[in-house]
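Only one structure is covered here, and it is reproduced in the block below.
Note that one protein chain of the assembly has been removed; the remaining protein chains are unaltered in position.
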Amino acid sequence: MTDLQTVVREIAAEMAARHDRGAVANYIPELARVDAGSFGMVVIDAEGKVHAAGDADTPFSIQSISKVFTLTLALGMVGDRLWRRVGREPSGNPFNSIVQLERECGVPRNPFINAGAIAVTDLILSGHQPREALGEILRFLQFLARDQTIYVDRAVAESEKRTGFRNIALANYMKSFSVIDNPVDFTLGVYFHHCAIAMSCRQLATAGRYLAHAGRNPDSGLSVVSPERARRINALMLTCGHYDGSGEFAYRVGLPGKSGVGGGILAVAPGKASIAVWSPGLDANGNSHLGRVALEMLAKRMGWSIFGTDDA
Amino acid sequence: MTDLQTVVREIAAEMAARHDRGAVANYIPELARVDAGSFGMVVIDAEGKVHAAGDADTPFSIQSISKVFTLTLALGMVGDRLWRRVGREPSGNPFNSIVQLERECGVPRNPFINAGAIAVTDLILSGHQPREALGEILRFLQFLARDQTIYVDRAVAESEKRTGFRNIALANYMKSFSVIDNPVDFTLGVYFHHCAIAMSCRQLATAGRYLAHAGRNPDSGLSVVSPERARRINALMLTCGHYDGSGEFAYRVGLPGKSGVGGGILAVAPGKASIAVWSPGLDANGNSHLGRVALEMLAKRMGWSIFGTDDA
Amino acid sequence: MTDLQTVVREIAAEMAARHDRGAVANYIPELARVDAGSFGMVVIDAEGKVHAAGDADTPFSIQSISKVFTLTLALGMVGDRLWRRVGREPSGNPFNSIVQLERECGVPRNPFINAGAIAVTDLILSGHQPREALGEILRFLQFLARDQTIYVDRAVAESEKRTGFRNIALANYMKSFSVIDNPVDFTLGVYFHHCAIAMSCRQLATAGRYLAHAGRNPDSGLSVVSPERARRINALMLTCGHYDGSGEFAYRVGLPGKSGVGGGILAVAPGKASIAVWSPGLDANGNSHLGRVALEMLAKRMGWSIFGTDDA
Partner (left out) sequence: MTDLQTVVREIAAEMAARHDRGAVANYIPELARVDAGSFGMVVIDAEGKVHAAGDADTPFSIQSISKVFTLTLALGMVGDRLWRRVGREPSGNPFNSIVQLERECGVPRNPFINAGAIAVTDLILSGHQPREALGEILRFLQFLARDQTIYVDRAVAESEKRTGFRNIALANYMKSFSVIDNPVDFTLGVYFHHCAIAMSCRQLATAGRYLAHAGRNPDSGLSVVSPERARRINALMLTCGHYDGSGEFAYRVGLPGKSGVGGGILAVAPGKASIAVWSPGLDANGNSHLGRVALEMLAKRMGWSIFGTDDA
């Protein structure tokens, strides 16, 4: 049997040595400041054993990975009513495209492109104060990760607010179609802040365990979502989790996952493991380059692809 | 333990009773003539046991399901060079859209939209006579299904040739970008004919077994493709197999699959089963309505979703 | 010889009797409140003789007609540098489309679609306070119309500000491409206010005289723009002045013109007359229905089409 800890350590060593690291996101100074040479990886297996390597405890900006958790939270609050506001299809467009919104009357294609995640955030906000909604999202992540130290990086949030003209455009565009209920500033305030949550690979892999295990945290036994909903969130991550690189990720890695421009990826091997990897350099689609490479190696060596194994 | 034969029989019975059957494709008379009340289902498990129900032995026009087999064949012939001609991303557009081709210089987004499948057919043709290329595709299917009686329905092929203006447009458009090598008439001739291959659910489920079992036919033990390639074809079916309903299929069914406008769907439960289902009525995206419903029930009752089970 | 005053009176009488009046814009309550039965028309000939009929002195919201004057003003301020920010081609899209902006990196196709006019307003603002910029625009119109009573309808401006999500989206989208220099709120504040300027047909026709007469006001002899610039603004009105109905207007009327959703149209018969017409009901493209019909009759009866006369 393949030893998981050895595999994780070997992958991290190989990743540390590679020179093709992609380009660190530089659209806001706070993200650009991160060390491009960082690499962290944490795999938590079904028994709860944690296999860590590299910068496993350095917090990074989770950015779009937060969309998995806000989707989970919103589904818990409004149920399948959510799907009146957001679709479930891959977009065939970059993450911040506005073209599709015009063609489809302001309804974003899925909850993992920016427009869709903003619409989901709007549902969570739902008449409350931004501060309360953000508190709820943050507490949800602290609960999932079993770690009260998880925080919002205010400098990142402020910076996104100052420069996020594309997202402001998306939100106002949806508002013109009544897909956004709350004042645009409120919704975007919460959105920018939950994207600015900082977490380490260890915290992220812990938080993602319910997706790998039928909607329950295997340690506490507490149910986060129903098994069916966990499967469905995984399906959405598989088809839409990496923007216009989702097909490529499914093809190469074969695991549901969600990436963020901070360089993190949360991936799920159903029934087997929750995985977080972090390397700040991005590929052309805005996904962590070495993060994807590391997950491809892990899935291959462990035989974890959801699309089949090497033996019958 | 759930008894598969019982499940298959119950699903078929329930499907027979349903009134929401979608609309039979009517763009060519030959397809429109089929009985809208037909329903067939065949599941072949890992041990090779065949579980059949309904019209399991009635041949129907496999249409776009043929794209899975031409992709397999073309990958065997030209390897990953194929991906210079076709992408691997979901399209976010209807199956016969030409918009994306203009934006992306004639390179289709994936091998399962019409444009992509035409480009794949062109690679198989590769300088040979249309008759030879078609013969090769047909023999490949007869070999996979272990059944020499599989045939091309010439009436369907001729009819598509006479009315397939959209496909002629797609092929010529790609030709203008040199994505098609052979004379357009040759390539389309082969394409229209392999889409017009007629197969029963039993034949189709048999032919698809290599995708469920690491690229090998478990009966003969013969390897069709490598395990990795089988996984990758499954990944493409999951993300792109149902046109602009691919996300929905992944969300509801959770199995790699490929549909055709003849009402058939080939689905794969990796390591567990090869599945063929047929019901001629289509939904708005051009996928078999009851076929999808039946697969959703099957996956749920058997716990076959690739995105997780009901227990840990 | 055709008597202009008779023609104007007859057209107004015919328009008053017609029942096909289009639909009054209702996206803001202030515009919806106007009397759908209103019709006004003023033609000022080369000698300065004013031919008026109907509600010639009722002020209405000039809306997009203001774009002709802000373009004139901005060209005076920054010259041809303006064309780095805005194109000169018809858009082939509705007036508030955002699709084109994505394809062309935030540069609007022409100064008469909303995005283009917002970019022009941003150039006028150019570091000043919104109040000053708006004052300048208003004074420019008062000067052209020789009438100090022209005013901004604050209720209309406020209402547009509250509901103009699409325009806020357009402005932020351009800002993300650095096509907008000033704070988006400032630029839009000025934009919403200059669109809310209220003028009567008499004032509008007077203000437009420089376009009909080589850039000069024939009464005062004062030059507003060079003859070449006047021709070029006329050319832009001809090709882009009526959104996605510009071709139709050129085809039917054959005069440069600019419409607004308030139901007004300013048209120019070069060397012959400045014309303003007002009827609040709009056609499907957002242009005054009877306004266009009246201008078609006028151009035909007077032989004013720029595309040729009835005699050699």
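Residue numbering begins at 1 within each chain, and the chains themselves are lettered A, B and C in the order written.
One rule holds for everything that comes next: a contact is a pair of C-beta atoms (placed from the backbone, for glycine too) under 8 Å apart; a residue touches a chain by one contact, two chains touch by 3 or more.
Just so we're clear, the structure is a prediction, and the values are computed from it rather than from any experiment.
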Whole complex considered, the hidden chain contacts B, C
Sole touch to the unshown chain from C:Q100, C:N114, C:Q142 or C:S159: residue C:Q100
Where the complex has a chain not shown, which of C:I98, C:I150, C:M174 or C:L236 is the residue touching it?
C:L236
For the chain left out of this view, which of C:D57, C:E89 or C:D185 touches it?
C:E89
For chain B, which positions touch the chain that isn't shown here?
97-99, 101-103, 165-166, 168-173, 175-176, 184
Residues on chain C that touch the omitted chain in the whole complex?
46, 87-93, 100, 109-110, 211-214, 216, 218, 227-228, 230-232, 234-236, 238-240, 244-248, 250-251, 254, 256, 270-271, 300, 305-312
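Assume only the chains that are shown with their structure count from here on.
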Least hop count linking chain B to chain C through chains in contact:
2
Farthest CA centroid from chain C: chain B
Chain B and chain C have mean C-alpha positions lying a whole-number Å distance apart equal to 55
How many angstrom lie between the CA centroids of chain A and chain C, rounded to a whole number?
48
Nearest whole angstrom, what separates the Cα centre of chain A from the Cα centre of chain B?
31
Multi-partner residues of chain C (each touching 2 or more other chains)
none
